[in-house]
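Sharing a structure below in structure tokens format, with a few things to ask.
All protein chains but one are shown in place.
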Amino acid sequence: MKKQIPLIITFIAGMVMILQFFIPHRPFSDLQQLFNTWFLIITVFAMILGLGNLFKVHTKRLQRRPKGWWYSIVLLAGFAIMFIVGMIWGPARGTPFDYLFWNVHLPMSSMMFALLAFFVASASYRAFRARTPEATLLLVSAILVMIGRVPLGNYIWDKLPLIGDWIMSYPNMAGQRAIMIGIALGIVSTSLRIILGIERTYLSGK
Amino acid sequence: MLVAGINVEAFEVLSSSEPPVSPTEVLAKDKPNDAGGSIIVTWRKSDDDVEENELVKEYLVFRSSALDGEFELIGTANKGFEKFVDGTTIDGTQYYYMVKASDRVLHSPPATSEAVSSSAQWFHSGRISMLVATVMICFLILWFIRKAKKGKELYIRPIAGLEAVDDAVGRATEMGKPIMYIPGIADMDDIQTIASVIILGRVARKAAQYETSLLVPCCRSIVMSAAQETVKEAYISAGRSDAYDADKIRYLTDDQFGYAAGVDGMMLREKPGAIFYMGTFYAESLILAETGHSTGAIQIAGTAMPSQLPFFITACDYTLIGEELFAASAYLSKEPLLLGSLKGQDMGKAIIIAILVGGVILVSLGFTKIIAWLATG
Amino acid sequence: MMEIIGIWMAALLTLCILSFLYKDNPFYKFAEHLFVGLSAAYWAVYSYFNILYPNLIQPLFGHGQLLLIIPLVLGIMMVMRLFPKVGWVSRWPLAFIVGSYSGYNLITYLQSNALEQVRATLVPVIQIESWKNLFTNPGVMTFLNAIAAPVVVVGVTTGVIYFFFSKEHKGVFGGFARIGVWFLMIAFGASFGYTVMARISLLIGRMYFLLHNWLHLI
Partner (left out) sequence: MNIVDHLEKLDRRIIFLLVLLAVIIPLLLPIGFEIKVSEPVQKFYEAIEALPPGSKVLISSEYDPATMPEVYPMNQALAQHCFKKDLRIIGMGLWPQGIPLNQASMEQAAEEYGKEYGVDYVNLGYKAGGIVVISAAAENMPNTFPLDYAGRPIEEFEIMEGIRNFDNIDLIVSLSAGDPGVRHWVMIAQGRYGKKVAGGVTAVSAPAFYPYLNAGQLEGLMGGMKGAAEYETLLEASGTASRGMDAQSIAHGLIIFLILFANLFYLLGKRRKK
């Protein structure tokens, strides 16, 4: 019974969502929006689990004091300050929460993201080598598109930017499209297996 | 001064002293394929509605429930337009529509429609091609699953990234290092994440058999719960329930880059021997994969995000491309039922190729109707 | 005053994260832990004010939309995982989420990723205009434009062939699959090359902040 009911729920929810696509009539037309709201609400409740886990892991570190344990204090303090400030003053513009977001959260987030400029350089230096015919194609198309994207390309040969665009618009698009079509079939098949209960590991069925 | 809800004083220059010519052929019909509550009103442009001058600036649409009743202004359409959708109707009620051309001062005499009422439909007639496609592909997949159930041996080609899973787990074990499994940053509403949790189950079982510890940092609480459940089950079925440690499957933060910062730190300190990236990734893909590479771990990635595939390809040892991610659980489990569904997918692709090639030939010969037939609504 | 403190905090934390490139160090560790804790709280607060309050608390308790009892109950069931004895009920909301989104994604992807993409590929392989162009004005670009349509058809078809799982990639079929792989490689190279620019933009953004807002050098 403990295993049957979730499978029944999965089946019904899945079939209803497939049907709603073909039935404009109410209540089907509203279901997608309704289920989405429900999902979001469940996610917020689930956050209790995630945050509980985060606290458990770090309070344990405070008790056991392994190397670098005091960073756990930084983590918990960061959480506490942001959470308290947010719950007291709310998240609107001009609140302390907003101030911390723009001056603490955002700079770290943006710099983390900007690390990619370095990683793109190191990854391409290492991986773009003409080792095999396939790797050579990867290399050549990357170089052509890259050169086409900067004024430099225009100086070398005025057709380079156009060739870069052409690669993007045709061979690249064809490759992307093939991947997309494959993905669609993979998703249809996985979804179908889930809805029919053939794939149930996520429910720890077997 | 407000005339029909429009601020007249905003227009100082009166374009003409005569009202414009009326629009013609006002037609109202129920908006098809909706949940009711909408009527489409169309008309033919007023003869004065031309690009060169401003004799007509807009059309005013009025509605009444009786032909001789009071007509109420319900909306406007810019010049040059011949359509208005009234989304405020009550199903089953009869309405008459009246359209006037206007230069914002003077209105043309009205043109009126027949009576019409809106209704909701039970089937979306524009989606027949989708219905056929859905039924056909689902049927094919189920057909081959059934065939596989009957014990028909199915060939599945080797997929390098999946063959390497065993090796990666084995190598981490030899080095006495943990395995790290990153299930992407999307929530459980994304099929890639669900597929990732399923693959995690297979990897966890191997890790349990090899007695290697498995770290799973998560970006979403529900994913963490599902991952804990799955890993626990895998350890139980491998007969190693004592080795399961829920704290190894941990939540960090819902924040994309906060998560990337945390996982990067974990990689440098825990020094995993093998790292798996399976699921939905955005920009953090390369931040994680380059850091992982610098630790010297074997890296296997799989995602159906076309934009992130190039980065995994360059920074990881093996990458599952798009559909291969979804094939992974079937492939790793070697269960005939799941392998059957792969065969079904292949048949789906065969049909798509047939439509592609046949369609291109037909279109090249001038038979373009096929494009309309494939419309998905 | 608060603004200056803000800029200094932002600048120093930016440098802490940047120091990661050299090696793992106490500055990075500090920033990392602060970031994880702070951002977890950020999303928790955010979710309360933007999801839970407007979509559950207000409509359910304020306007009496009783249907919302369902997600409330499902949400509570999810949290029941904390109690091992009744933890199994958390599978119900999970089953609901996984089921409904499986159904939804099945349809959506079939529509936009498969059928619509196939439809968009159906163009005449011989574009008479572009061939005329090629003969009146022979050149690299006119040639490339003339072959564009067949390239797309061949690329999509062979690319899909690569993904066949149940047939061995050898012989003529293997040849097609190989061409498919070439297209995938060209696509990956092109996407990578196209992206480099964006990543540099981000770094420019950060450096601009440090040099302009913090150090006032530009």
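All chains are identified by letter, namely A, B and C, in their written order; residue positions are counted from 1 within each chain.
Note that in this section a residue touches a chain if its C-beta (ideal position, glycine included) is under 8 Å from a C-beta of that chain, and two chains touch if they have at least 3 such contacts.
Worth saying up front: this structure is predicted, and the values here are computed from it rather than measured.
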| item | value |
| --- | --- |
| Chains on display which the left-out chain touches in the complete complex | A, B, C |
| Of B:283, B:300 or B:338, the one touching the omitted chain in the full complex | B:283 |
| From A:53, A:72 or A:176, residue that would touch the chain that is not displayed | A:176 |
| Given C:17, C:110 or C:202, the one touching the chain that is not displayed | C:202 |
| Positions on subunit A contacted by the hidden chain, ascending | 32-33, 36-37, 40, 93, 102, 106, 109-110, 113, 117-118, 120-122, 124-126, 128-131, 139, 142-143, 146-147, 149-152, 154, 161, 165, 168-169, 172-173, 176-177, 180 |
| Positions on subunit C contacted by the hidden chain, ascending | 21-22, 46, 50-51, 54-55, 108, 111-112, 116-117, 119-120, 187, 190-191, 194-205, 207-208, 211, 217-218 |
| Residues of subunit B in contact with the chain not shown | 5-7, 38, 75-80, 83-88, 256-257, 282-283, 294, 306-307, 376-377 |
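Everything that follows uses one rule, which is that only the chains that are shown with their structure count from here on.
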| item | value |
| --- | --- |
| Pair of chains ranked first by number of touching C-beta pairs | A-C |
| Rounded Å distance between subunit A and subunit B, as computed from the means of their C-alpha atoms | 14 |
| Computed distance of Cα centres, subunit C from subunit A, in Å | 5 |
| Multi-chain contact sites of subunit B, meaning residues that touch two or more partners | 130, 134, 137, 189, 191, 194, 222, 225-226, 229, 252-255, 257-258, 261, 269, 306, 309, 311, 313-314, 321-324, 327, 342, 345, 349, 352 |
| Numbers and ranges of subunit C residues touching at least 2 other chains | 17, 20, 29, 31-33, 35-40, 42-43, 78, 81, 91, 94, 97-98, 101-102, 105-107, 109-110, 114, 118, 121, 153, 156-157, 160, 163, 184, 188-189, 191-192, 195 |
| Residues of subunit A defined as touching subunit C within the complex | 2, 5-7, 9-18, 21, 32, 34-35, 37-52, 54, 68, 71-72, 74-83, 86-87, 90-91, 97, 99-120, 124, 133-135, 137-146, 149-150, 159, 162-164, 166-185, 187-188, 190-192, 194-195, 202-203 |
| Residues of subunit B defined as touching subunit C within the complex | 129-130, 133-134, 137, 154-157, 159, 188-191, 194, 222, 225-226, 229, 252-255, 257-259, 261-262, 264-265, 268-269, 306-307, 309-311, 313-314, 321-324, 327, 342-343, 345-346, 349, 352-353, 355-357, 359-360, 363-364, 370-371, 374-376 |
| Subunit A - residues contacting subunit B, complex | 18, 21-26, 29-30, 39, 42-43, 46-51, 53-54, 56-57, 60, 68, 105, 108-109, 112-113, 115-116, 119-120, 122-124, 126-128, 138, 176, 179-183, 185-194, 196, 198-199, 201-204, 206 |
